[in-house]
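For this view, one protein chain was removed and the others were kept in their places.
Up next, subunit A:
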Amino acid sequence: MGIDFDKLKVQGVKVNYFYICKRKLWLFSKGISMEQNSDRVLYGKLVHKNAYPRLKKREVLIDDILKLDIMDKTYVKEIKVSSKMTEADKMQLLYYLYYLKQLGIEKKGMINYVKERKLEEISLTAEYEKKIENTLVEINRILKMETPPALKKLPYCKKCAYYEFCYALEED
């Protein structure tokens, strides 16, 4: 293994944010969160609550870091509202698989896109493992930055919970 996992491990959501926006990752990691003010996030939480009403094994918490929606014999399952952020979601789930592997548990992943009623299976390949490790190193580098990564316009800024925060600017 190439990295010191124990020193680099982070919450799953940070892996997700890393692939969405590094500025968001930094702000979130400093406790500057906007979640309460956003209806979209609220909607996401609701979907979550209602997606698997009958399943008992919901939300497994590992090390206070990993919050798994559902885990069964074969799969770690993630529930997502829509398929917009596929790469970020995928990497988050792969990170979970990677994390579990460090604990000696080998699983496969399954993402459930509720809106599209779509399932997607993924497994942790050697290539993905490498990618996760690089990601962890990069995330830790960003978290150590003194100031947030500068604002760069991204196609989904307008839908981001941080939009008002990031674009609250005055003209000269």
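Please note the rule applied: a residue touches a chain if its C-beta (ideal position, glycine included) is under 8 Å from a C-beta of that chain, and two chains touch if they have at least 3 such contacts; residues count from 1.
Note that in this section contacts and distances are computed from a predicted model.
Student: So which of "Sugar ABC transporter permease", "CRISPR-associated endonuclease Cas1", "Nitrogenase iron-molybdenum cofactor biosynthesis protein NifE" or "LarA-like N-terminal domain-containing protein" is the UniProt name of the chain that got left out?
Tutor: Checked against "Sugar ABC transporter permease", "CRISPR-associated endonuclease Cas1", "Nitrogenase iron-molybdenum cofactor biosynthesis protein NifE" or "LarA-like N-terminal domain-containing protein": the hidden chain maps to "CRISPR-associated endonuclease Cas1".
Student: From the list A:30, A:67, A:118 or A:141, pick the residue that touches the absent chain.
Tutor: Touches the omitted chain: A:30.
Student: For subunit A, enumerate the residues touching the unshown chain of the complex.
Tutor: Spelled out for subunit A, the touching residues are 30-33, 36-37, 146-148, 150-151, 163-165, 167-171.
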